[in-house]
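The complex appears here without one of its protein chains, the remainder shown in place.
Presenting chain A:
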Amino acid sequence: MHITDILVTGEPIIYAAMVSIALVSIAILFLLTYFKKWGWLWREWLTTVDHKKIGIMYILSALAMLFRGGMDAMMMRVQLAFPDLGFLDSQHYNEIFTTHGTIMIIFMAMPFLIGLMNIIVPLQIGARDFAFPYVNALSFWSFFFGAMLFNVSFIIGGSPDAGWTSYTPLSGAAMSEGPGQNFYLMGLQLSGIGTLATGINLMVTILKMRAPGMKLFHMPIFTWSTLVTCFIIVFAFPILTVALALLTIDRIFGAQFFTLTGEGLPMMWANLFWMWGHPEVYIVILPAFGIFSEIIATFAKKRLFGYNAMVWSMIIIALLSFLVWVHHFFTMGAGAFVNSVFSVSTMLIAVPTGVKIFNWLATLYKSKIEFSVAMMWALAFIPSFILGGVTGVMLGMAAADYQFHNSYFLVAHFHYVLIAGTVFACFAGLVYWYPKMFGHKMNERIGKWAFWLFFFGFHVCFFPQYFLGLDGMPRRLFITNIVEWLPLNIISTVGAFGMGLGFAVFVFNIYYSFRNSEREETGDSWNGNGRTLEWATTTPIPYYNFATVPYVDEIDPYVRMKEEGKTTYDESKLEPIHMPSYTGAPFIMMAFLALGSFGLIFEWMIVAIAGLIGGVIMMILRSFDYDEGYHVEVDEIKRIERKARGL
């Protein structure tokens, strides 16, 4: 085999990307060596089982993926604004919109939210860690290696080009030769294992590790959203696992599930994919609802209005999310009756969602709102998300969908809900909980710059796309030089660059705040307005989270504790705390499985089997591992707590 069969060649942009990847990698290796940080990296991060550190790694990876997906997006926008420039050819364009979609959903939105869940959920329920810290590390590394595998495809082997939905037969072996599509299958499969494990892990954590006295209906709303999301994960992800496996077997071992030759059914892929894919939409939106609920309550300085209705609406949304998948292919010939059923069930989702919107508004009603950056993201979310939601109902009408489908109207709709919902929530949540993670706030003034740039950029980018869609501009097309479409396309591209600039400012803010922000003294960072238990810990959080766990029997327990002048810390009740040991096994196990997947992608069976055997050996070693962790002694806890609390 020749090197050009493996590396992607022939495109100046790709050569530039290769050079920059090489330079960045060398720079990282050099810096780690120069500052003698290899040991630190291994001991503190690669082997960690601490949910807070794992959460931070999730968020860092997700930000990197947001950068990658954003670059893809801007390249597409350049191509569409200047179609005669020939910036991208059709093949490259197909690869870019495929990776943009896949990365943003699977490797950006979900990991970002899971990262926030990792850090915050145990703190909100008064737990010391996840139920299964080892499995949590395993989940992270499976996501990380899955994402890396997917990302190397554009320089090694070639990217997938069949869209993020990978519809068969287009994505089958007959029409998509080569490793590109295999990268998609194996990258998603590997990270999917981790997502399922996280779902189970968080469910057990929430069900079994709540502070004494805390009933389910005392839990903070973000924890509730996590629990409901995990329910969706556990029941939706196995469908994706099967779908990906079937297509892999089709492509690599010549089975006939989705082919046209052996009486297979290409349409079955659309069903399987969306039976997972539609619930997936709610996997990335429900935690966002939870984040906004926390932020709105905090900065409106009021208890969240309609707590019970908020919880029940999430549960109903979760159930309905499994019953609407056909609305993704109304136009593929399901027939009038089937379309009607799924049309009605789709529009039903607007009801619980509306309940939530009114509850947020009612929380804001007659409150004294503090316009901090996190709150601005939350407030901007409401009208922007409604614009997406209402056009969603328009798309939900099966008859009208024949007009909208495959047009930019659809593109505008899902970017409106996913960006105004999920991306705003990721930024809002990161800003809001940032002091808990790093012990200092992000700069508010720069944060507002990032917010306004991104917010305006977003609307300028996607609002015109509704009209482009109504004017008949199809999606997934790389040439759009029809004169009537050009002005709106150019406006849209300007907006996209506005968002890019906003993101750059946001990231700069991380660096700036690290250097210049005041270090936090108290744990209750937002002017003492924290309502839930995560604000009751000290900052920085000790690795065992809570020295003594408080008794909780109400919603927003920390509000009452502050009124009564209490803290969660009770020195007379200290006991040794049991903690899990750090271990490099999850990292190594997933590295082996990634190697195996890499082999399968190129159909190098020896590599595939070697990776699999390595993974199995690591599992066997794990089975024989009886390390039960260690105990933090009372003296040690006392020392840490006294220092943190200035006692």
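Here is the rule we go by: a residue touches a chain if its C-beta (ideal position, glycine included) is under 8 Å from a C-beta of that chain, and two chains touch if they have at least 3 such contacts; residues count from 1.
Everything below uses one rule, namely that contacts and distances are computed from a predicted model.
**Q** Under which of the names "Carbohydrate ABC transporter membrane protein 1 (CUT1 family)", "PqqD family protein", "Protein-methionine-sulfoxide reductase catalytic subunit MsrP" or "Quinol oxidase subunit 3" is the non-displayed chain listed in UniProt?
**A** Going by its UniProt entry, the chain not pictured is "Quinol oxidase subunit 3".
**Q** From the list A:Tyr58, A:Phe132 or A:Phe183, which touches the chain that is not on show?
**A** Only one of A:Tyr58, A:Phe132 or A:Phe183 touches the chain omitted from view, namely A:Phe132.
**Q** Of A:Met71, A:Val152 or A:Ala255, which one is in contact with the hidden chain?
**A** The one listed residue touching the chain not shown is A:Ala255.
**Q** May I ask which residue of A:Leu46, A:Leu265, A:Ile490 or A:Val634 touches the chain that does not appear here?
**A** Only one listed residue reaches the unshown chain, and that is A:Leu265.
**Q** For the chain left out of this view, which of A:Val78, A:Met148 or A:Ile200 touches it?
**A** With A:Val78, A:Met148 or A:Ile200 as choices, the missing chain is touched by A:Ile200.
**Q** Applying the definition given at the start, please give the residues of chain A touching the unseen chain.
**A** So the residues of chain A touching the missing chain come out as 128-129, 131-132, 196, 199-201, 203-204, 207-209, 234-239, 241-243, 245-246, 249-250, 253-257, 259, 261-265, 268, 272, 275, 578-580, 620, 623-624, 626, 629, 631.
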